[in-house]
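Pasting in a structure now, in structure tokens, and then I'll have a few things to ask.
For this view, one protein chain was removed and the others were kept in their places.
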Amino acid sequence: MGKKLLIHNDKVPGIETLQVYRANGGYASVEKALKSMSPDQVTDEVKKSGLRGRGGAGFPTGLKWSFLAKPEGVPRYLVCNADESEPGTFKDRYLMEKIPHALIEGMITSSYALGANLSYIYIRGEYFYVARILENAIKEAYEAGWLGKNILGTNFSHDCYVQVGGGAYICGEETALLESLEGKRGNPRIKPPFPAVAGLWGCPTVVNNVETIAAVAPIVNMGGEEYAKIGIGKSTGTKLISASGHINKPGVYEIELGIPVEEFIYSEEYCGGIRNGKKLKAVVAGGSSVPILPTELILKTAKGEPRLMTYESLADGGFQTGTMLGSGGFIVMDEDTSIVKNLFTFARFYHHESCGQCSPCREGTGWMEKILKKFLNGTATEADVDLLWDIQSKIEGKTICPLGEAAAWPVAAAIRHFKHEFIEIAKSKKFVDISHYNRLNKVRV
Amino acid sequence: MGAQVHGTQDFNKAKRAEIKFSDAAMQTVNTIISRYPQGKQKSALLPVLHVAQAEFGGWLSPEVMDYVAEILKIKPIEVFEVASFYTMYNLKPVGKCVLEICQTSSCWLCGAEDIVKYIEKKLNIKVGETTKDGMFTLKTAECLGSCGTAPMMQCGASYHENLTYEKVDAILDNYKSEGKLRSYTDLDYKNTL
Partner (left out) sequence: MKVTIDGIEIDVPKGTTILQAARMIGPEVAPPTMCYYSKLKTSGGYCRTCIVKVTQGSTANPNPMPKPVASCRTEVMDGMVVQNITSPEILEARKGVVEFLLINHPLDCPVCDQAGECKLQDLGYEHGSAKTRYEFKRREYDMIDIGDKIKLHMTRCILCYRCVKTCEQITDGRVHGVVHRGDAAEISTYIQQAVSNDFSGNVIDVCPVGALTDKTFRFKQRVWFTKPVDAHRKCDKCSGKVRLWFKGEEVLRVTARKDQWDEVEEFICNSCRFDHKKKTDWIIEGPSKISRQSVISQNHYENLNELKLQVLKQQKALGFIEFDKRP
């Protein structure tokens, strides 16, 4: 069993309540930080821990915090990005639903480090019931004095609120999230300025993912150096992985960064292998936007070394033969899966979720979906594969926010590794979808 | 999205005059507004629109949007810009229960298309349509963060996961016998795993 720091208590009955959470060691980091550490010391521990943003970009959290501008007399804010919507990712929902206080605790400790007296948890609107759970937890925390004025009798006061979104993937982009939090359309802002300088209502703001903030509590408790001992190299600590698709045991797993991908897929501790005795075909390892990899490249790098669940190992080989850890949305596909059809669902998703602000993404995502639709209709030609490739290359890197890349990368990767599937459909003028036939009756319930 | 809805439907002044939050809803709205610093009440727009949608029949008419604009002291166009951007706000009347079936990757891998077809047949409507009795509206949705428990559908605040045909039958029967409007803001969400 690997070490667990975030969801080790998830099966404890009543863990969603403050009483049980506290009895299991909850809020210790708030006590430790407020009573015995300065805000900068907390930031230092986070720096030492090597914690990297768990939302997908993997940017070092301590470094991000140190960018926060601290002009006199201007409020600073912490905003939690709970707009989890990257297809394949559902870890934040699990964490918030099962152990809401883990997030609240992280919010308080992190806010103390940043000197923020007000924080918001921006949660996607579809998770409305999870927002209710969080609000209940916040209410409990206020009643017990963990939130509000002069927490634990110190000078530190903090208010934390939940805001629900309205249904838009793009609000997971931090500046779009801030726009949405201000009651506007979720159009990403043009950077610079970055939120650390001008964020919510023009004030310095740090936006962190749920899992990132929750990880601050164990880091403060055990010390940054101790946390950094878990994992390999620059991939320190534990990571929540959302496993889905054709596996025997889909769900959220907390892993120590560094376990082999093969172990993650096949061991009984994690995914439990491919269901219905099928063979593995491909994996999207870090949420829909990261490049899909075929079996031979996901289990081993191009150099023949075992691929590990770390930021570095998954990225080994660049986009030619590698992928990214991303948000940890691990989608597994068996041998019957049509890569083209799966790609179509991604393309449809990005077309649906484009905010429409900048032209390459607004026009390009819809165009790619329409061409992929031709493959499903059996009307595509071989020239369409080249056209798709060219369109994705003209979106990538040309847009305001990373949604452009997120839409382009899966198309590029599918063509890079599975071009033969596209060609086959184009040649035979026929698309046979054997990939999801009668799956329902084989569903493990 | 998809269907082009303009804010250009009739704006009925008499209807507008009748629109008013119940005391309970108004209290919720005021609580939401109080979460933001003075003068930043526009930030409350998204959550307040959810309350309004639940309060006024499951959708946001031009009159309702106008009312929300007045409460938050912003221009009506600012409300319309936002309401039309996000997928959870309905700008046209919908059935009491809006069934949203996730169709993105993992859900598709696990048979979401079959669930859609099954419900289409069962309710005799196509995606985007509402049953004649005004009970159900069927929609497809993009990733709802339930990939490990696919296929799934959302109805109001409730997540129904690991769907099978039998489960769909039971869920729809239950909603039908209840016969009540289902909203995202419901407190009595009934998730099924």
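Chains here go by letter, A and B, matching the order in which they are written, and residues are numbered from 1 within each.
We take it that a residue touches a chain if its C-beta (ideal position, glycine included) is under 8 Å from a C-beta of that chain, and two chains touch if they have at least 3 such contacts.
Keep in mind that what you see is a predicted model, and the values were worked out from it rather than measured.
Of the candidate positions B:V29, B:V51 or B:M65, contact with the unshown chain belongs to B:M65. Among B:F80, B:F136, B:Y159 or B:Y175, only B:F80 touches the chain left out of the display.
Touching the missing chain, out of A:S29, A:T61 or A:S354, is residue A:S354.
The missing chain lies against chain B, touching residues 1-2, 4-9, 11, 62, 65-66, 75-81, 84-85. Residues touching the missing chain, restricted to chain A, are 168, 185, 190, 351-360, 362-367, 370, 387, 393-395, 397-400 (touch as defined at the top).
Here is the rule we use: only the chains that are shown with their structure count from here on.
Spacing of chain A relative to chain B, judged by their CA centroids, is 25 angstrom. Per the touch definition, chain B reaches chain A in the complex via residues 1, 35, 37, 40, 42-47, 49-50, 72, 74, 78, 81-83, 85-89, 103-106, 108-111, 113-115, 141-151, 154, 157-159, 162-165, 184-185, 187, 189, 191. The touching residues of chain A, counted against chain B in their complex, run 75, 84-90, 92-93, 118, 124-129, 132, 161, 163-169, 180-186, 201, 242-246, 250-252, 284, 288, 329, 331, 333, 337, 341-342, 345-346, 348-349, 352-353, 355, 435-436, 438-441, 443, 445.
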